[in-house]
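Let's look at chain A:
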Amino acid sequence: MSLILIPFLLAAAATPAELSASKILTGGELRFVLPSEPKTLHPLQVSDESGELIRYLTSGSLVRLNRVSQKIEPELAESWKLGDNGAQITFQLRKGLKYSDGSPFDSADVVFTIQKLLDKTMVSPAAESFRPETGTVEVKALGATTVVVKFPSHVAGVERLFSGLSILSSRSPKKEAVGLGPFVIAESKAGSFLRMTRNSNYWKKDSNGRQLPYLDGIRVEFQRNRDIELLRFQKGELDLVSNLEPEAFEKLKTNPAVTSLDLGTSLDATQLWFNQVPTAPIGAYKKEWFGSQAFRLAISESINRKDMARVVYHGFGVPAAGSISPSNIFWYANELKAQEFQPKAALARLQKEGFRLDGEQLKDKGGNLVEFTIVTNTGNKVRERLAAMIQADLRQMGIKVTVAALDFPSLIERIMRTFNYEACLLGVVNTDLDPSSQMNFWLSSGSSHAWNPNQKTPVTSWEADIDKWMRLQSKEIDPKKRKAAFDKVQVIAALQSPIIYLINKRTLGAASPRVKNLKPAILPPHMVWNIEEIYFAEGAGKVAK
Partner candidate 1 sequence: MKLRRIIACLLIGLAVLLLGARWVAPHGYEQQFRDFIAASPTKEFPLGTDALGRDRLARLLYGSRLSLLLAPAAAAVSVFLAALIGGLAAFAGKRWERAILLATDLTLSLPWLFLILTIRGAMPLDVQPEISVLITFLVLGLLGWAGPARVVRAGVKKIIASDFVFQANAMGTPPRRIFFHYILPNVRPLLFAQFWISLPVFILSEANLGAMGLSVSEPMPSWGNLLRELESQTSALEHPLQNWWLLAPIVLLVGVVSLLQVWQQRPKGSL
Partner candidate 2 sequence: MGLTPLLSLYLTAEYPGKGTVLNGVSLDVQAGEILGLVGQSGSGKSTLALSILRLLHFKGGSDSGSILFRETDLMKASEKDMRKLRGKDISLVMQSPLASLNPSMTVGNQLLEAWRAHSKLDGTQVIMETLRQVSLSVDVAFLNRYPTQLSVGLAQRVLIAMAVLHKPALLLADEPTSALDALTQAEILELFARLNRENATAMLYVSHDLLSVASLCHRIAILHEGRIVEQGEPKDIFENPQHEYTRKLVNAVPTLRFKSRELIPA
């Protein structure tokens, strides 16, 4: 798989190494918009997208995922090594680092943070991947610069767990309000904005020995309406916009005063699946269709994904092959191909199963009309259009599809609790590259095993196979062997199509041309993950001394 394509970026930004020291300007305030206010600013407790971004900008972690290379890189820890068959990790910390209030950083802070995280009385979404089902996690300091974390058993890809973990200060009287990140929160007005200023104690320096970050500050405003956000961006009141819809992106592309950024295929996918829960309150003959591999494959073959990408995504989407996007460089199974549009093959496949066309309508071998309802959530224009296209494609096959748009809580109620639905069209957001985060989805006993969750024993042999390979993948230490096992899962999933993957949309954004050194990536925080290196080309700042 090729590297992510960032054509605009290559033209717009140069790496700092290419620039002479005098060209880099410091200062200025970067302005962008978030859709909602963070529910909490406590780094260990953030649960929403906004909170996650503020946490990222204001705190430091032991390691960091490079969003472009998708590799884990040293941060507060200058190195680490795995031991005890992947159940233990030892971090070597950098020396002489200081928190934003000047209090020193050492191994005691790391131990303090991890113990706090493991405290079961604290509600922390970040802690969930840390807390093992059985046994306890032990953490201890070996001197001021070494920390050992010991898990009860092997954890697949353990170092990535630490890339999202903000290290709190054990000594500072200001507690979690101080951080090791490039910025500190200076001012916040509820419901309106949050202003951050540069952390003068930040530890990172550029290749010329100049202290980072280059920017003086960041101003984040909270605004749910994306049309207003776009308007303000075009007026120059904002410096960045991300997660753009294709229509908005196309419009921005025609604006010469804006650098539009196609960051590449996202990890997120839109998917369709049929309800295979045996106790679901739907007709027995329908359960038989949905349980049939041939039926699912035929539906998959009847959907014209290329048309979807072209019509709904204006070309900024690619037909999806599976749960792993091709952008996930390491984990994507190269042999996977997105399903081609083959209505004739689909019809032949259905006929072999006893389905037949009666005039314009498809009937099953029992003479039942083939029709089903797709549920989706209201208010998502892209998804409604996809549903209408599926409807039109399947009508050609003699299948009548009804689309029911529900508000999100009732949709979740149906697909997770009452199982009173036939098929569901939803988008799935992936933020983690590692398949370990998908355990709960792939295991037949998992609670988010969408098509038939919480199975006591696998209902089908192929689900048993997937269980086997997923468990193997999680026990294995050698990344290559893990990859081989997970490739098997992806292939079985493609062959059985319990989930019909439709489209991976491209991640689209735009920036003002004066913002330099952007390294936009498909992974969040897409545009600002290298915030400490970003600077303004002219106007806002002053030439660095």
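Keep in mind that, in the parts below, contacts are C-beta pairs under 8 Å (C-beta built on N, C-alpha and C of every residue); 3 or more make two chains touch, one makes a residue touch a chain; residues count from 1.
With respect to how the candidates were assembled, all candidates are chains of the complex that A comes from, given by their letters.
A quick note: this is a predicted structure, and the numbers were derived from the prediction, not measured.
For chain A, the touching partner in this complex, chosen from 1 or 2, is 1. On the side of chain A, the complex with candidate 1 involves touching residues 227, 247, 251, 307, 310-312, 371-373, 375, 378-379, 381, 384-385, 387-389, 391-392, 395, 402-407, 410, 413-414, 420-422.
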